[in-house]
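My questions all concern the structure below.
The complex is shown incomplete by one protein chain, all other protein chains being positioned as in the whole.
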Amino acid sequence: MRPKRIATLALALLLSIFAIAAWAQPPRATPPGRVSELDRHIDGQTHTPPLEREGRRLFEEGCSSCHGFDGGGVPGQAPSLLEAGEAAADFYLRTGRMPLDQVGEEPLRGKPRYSEHQIRALDAYVGSLGPGPAIPLVRPQQGSLSEGMRLFTDSCAGCHGVGGKGGVAIGAYAPPLGEATPTEVGEAIRVGPYVMPRFSEAQLDQADLDSIARYVQLTQDPDDAGGFGVGHIGPVPEGLVAWFAAIAALLLIARLIGERNEGGEQSGDEDGRA
Amino acid sequence: MRLLLTTLRWAWRFALAAVVLLFSRRGERKVVRELPASPRAEGAVAALLFGAGLAGFAFVLVYAFDGADTQLLGVAIALALGLIGAALILAAGRVLPQEQAEEERPRFAVPAEGEERRRDEEVERAGLAVREGLDGVTRRRLLGSAGAAAGLGLGAAALTPLASLGPHVGKLLEESPWREGTALVEENGLPVRAGELEVGSFLTAFAAGADKRDLAAAVVVVRVEESALELPPERRDWAPQGLLAFSKICTHAQCAVSLFRYPLYPERSPGPALVCPCHYSTFDVLSGGNRVFGPAVRPLPQLPLRIEAGRLVAAGELSGPVGASWGGVREGS
Partner (left out) sequence: MIRRGVRFLDQRAGAGSALGKALRYVFPDHWTFLFGEIALYSFLILVATGIYLTLFFEPSSSQIVYHGSYAPLQGQEMSKAYASALNLSFEVRAGLLIRQVHHWTALVFLAAIVLHLMRIFFTGAYRKPRDLNYYVGLTMLVLAVVEGYAGYSLLDDLLSGMGLAIGNAVALSVPGIGGQLGTLIWGGRFPGTGAFFSRLYIAHVLIFPVLIGSLMALHLALIAIPKHTQFRGRGRSEANVIGTPLWPGYALRSLGLFFCTAAVLFTLGGLAQINPIWQWGPYAPYLGTNGAQPDWYLGWLIGALRLVPHFDVVISGYTLIPGPFWGGVLFPAVVFGFLYAWPAIERRLEGDRVQHNLLDRPRDNPRRTAIGAALFAWVTTIFFAGAADRAFVQLGVPYEGQLWGYRAASILVPIAAYFLARRVCERLREGEEHPGRGSDARTVARNREGGFEELGPAGAPGVADADPG
């Protein structure tokens, strides 16, 4: 054992400890509810006909090729929006799920294609087409965390996972909820986008909505009392850490301590021959 | 971005160092015995050990005063352990004498000359000692058999209490709280109302009066368009208003079937189905719980429903045994 090796070993150990320490930041308290969401909520008064008219213009330009000129849908292409409601329009547009690049594919979160004003206009227009869920008012700070966790486990965890990291829904992708705002959570619950089930007021009331949204906020910044969260998706990344951090470090140490003289003088012979 | 680059550079350096350490060959061979006599190494060992002591005390301090923060505790104790480890390894390599020793191996298969005979004699002597101890006993075989019988009986008696570990399997695995007329209740004990569920929704319900943790008690109730149903003729009236109930326990490996997929636009997305998130067995809702994907074989048992005064009530028993199959389970439908 040469001193250089000892030094390397000690140094590597120290460095890795500090590196991991810097990497695994101490758990932070959940930021006080993302209230700004509320500002976005539009009450009935804003639905002035001019906004609807602009919405109709935008709809005819951008949406009518699939959803039909009057939002009645095109068979085999896209569903009718007559009973979709404001909530559906707002959810799909704000999360960039619509417009789709290709008819028939699963709508996934992306960058919104419309400006804030345009989205409001389209919401107003789609909302005016017929009866459908309005944009729900979600106030996570009024919800109960434990009730939210219970409801989420019961109704949402089967697809999104109890940690909200997404999952397989066989034939579809249950998206992670890391970027979902409370309003979007509420909208999705009422609308049931793509293959998601939808839940009426009678099943999950306003208080339930608030609680679930509050729990979703928690999953976005969970309480990592144990240190670095390793992805929050359970044993798969934990196994990776065990093999590629712990076992790798231990192999390195074993290599430093142990000799590697299999075949004994063989390396010398090779040198001699070369 | 710069942080990323720095991290990558460091990762690269570590990887390089690791490769060099792992694969550099050391041709040198230690002489048989060498006294290193290195005061500097001894000083380093001492310093490492003192450092370990300090880190150990730091652990105690963190435990006592800093609210016992898991991360600080971990770093302190790990540092103490790591420094001791480094000190020992350094001492082994640079403070203590270095030596290569050679040892003879015992050879089991080829005993030395004479050795074999000696072993045979020993075995013989041991046998003789046993036999001498039995001198004068005439009916050895009888006593031997009696001893064996005693051993067998006692062994059986010792193992019998094990049977009380498990009750009779019999009907146990097929028990179910569902009877004609059993009401469906929610987790909080309130009855499930038919109007509560919108088309495209689901909820978990339990047999009224049963333990919620009973495997057969939980059902998942879903609502689909009544016109879309494709139930077999004998189940035609099991789903009033498009409300269907299925056992919530997967017939493959007993996880909760907690995933309900209901397409907003059936023409373009996969049909309504219940999925178990453990091994993704997928059961078609419209045809009454038949498997369409995944490792399950038996369909999800369906519970016939009827509506009484707006509340959901079982119109009969579950269509098959709940939970995983076992030898003797009768395949449902």
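So that you can tell them apart, the chains are marked A and B in the order they are listed, and the count of residues begins at 1 in each.
Here, a residue touches a chain if its C-beta (ideal position, glycine included) is under 8 Å from a C-beta of that chain, and two chains touch if they have at least 3 such contacts.
All values reported here derive from a predicted model rather than from experimental measurement.
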item	value
Given A:Ala157, A:Ile189 or A:Ala213, the one touching the chain that is not displayed	A:Ala157
Touch criterion as defined above, residue of A:Gly55, A:Pro107 or A:Gly167 at the omitted chain	A:Gly167
Candidates B:Ala208, B:Ile307 or B:Val329 - the one touching the absent chain	B:Val329
Touch residues of chain A, complete complex, unshown partner	1, 13, 16-17, 20-21, 23-24, 145-150, 153-154, 157-163, 165-171, 173-174, 176, 215, 218, 222-230, 232-236, 238-239, 241-243, 245-247, 249-251, 253-255, 257-266, 269-270, 272-273
Missing-chain contacts mapped onto chain B	63, 68, 70-75, 77-79, 81-82, 84-89, 91-93, 96-109, 165-167, 169, 172-173, 175, 204, 206, 212-215, 217-218, 248-249, 252-259, 276-281, 291, 293-298, 323-331
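Note that in this section only the chains that are shown with their structure count from here on.
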item	value
Chain A residues touching chain B - in the complex, by the definition given at the top	1-3, 5-6, 8-10, 12-14, 17, 19, 21, 24, 26, 75-76, 78-79, 103-104, 106, 154-155, 157-159, 167-172, 174, 191-200, 202-203, 225-227, 248, 251-253, 255-257, 259-261, 264-265, 267-268, 271
Sites on chain B touched by chain A in the complex	10, 14, 17-18, 21-22, 25-27, 29, 40-41, 44, 48, 69-71, 74-75, 78-79, 82-83, 85-86, 89-90, 92-94, 187, 193, 195-198, 200-204, 222, 256-265, 267-270, 273, 275, 277, 280, 282, 293-294
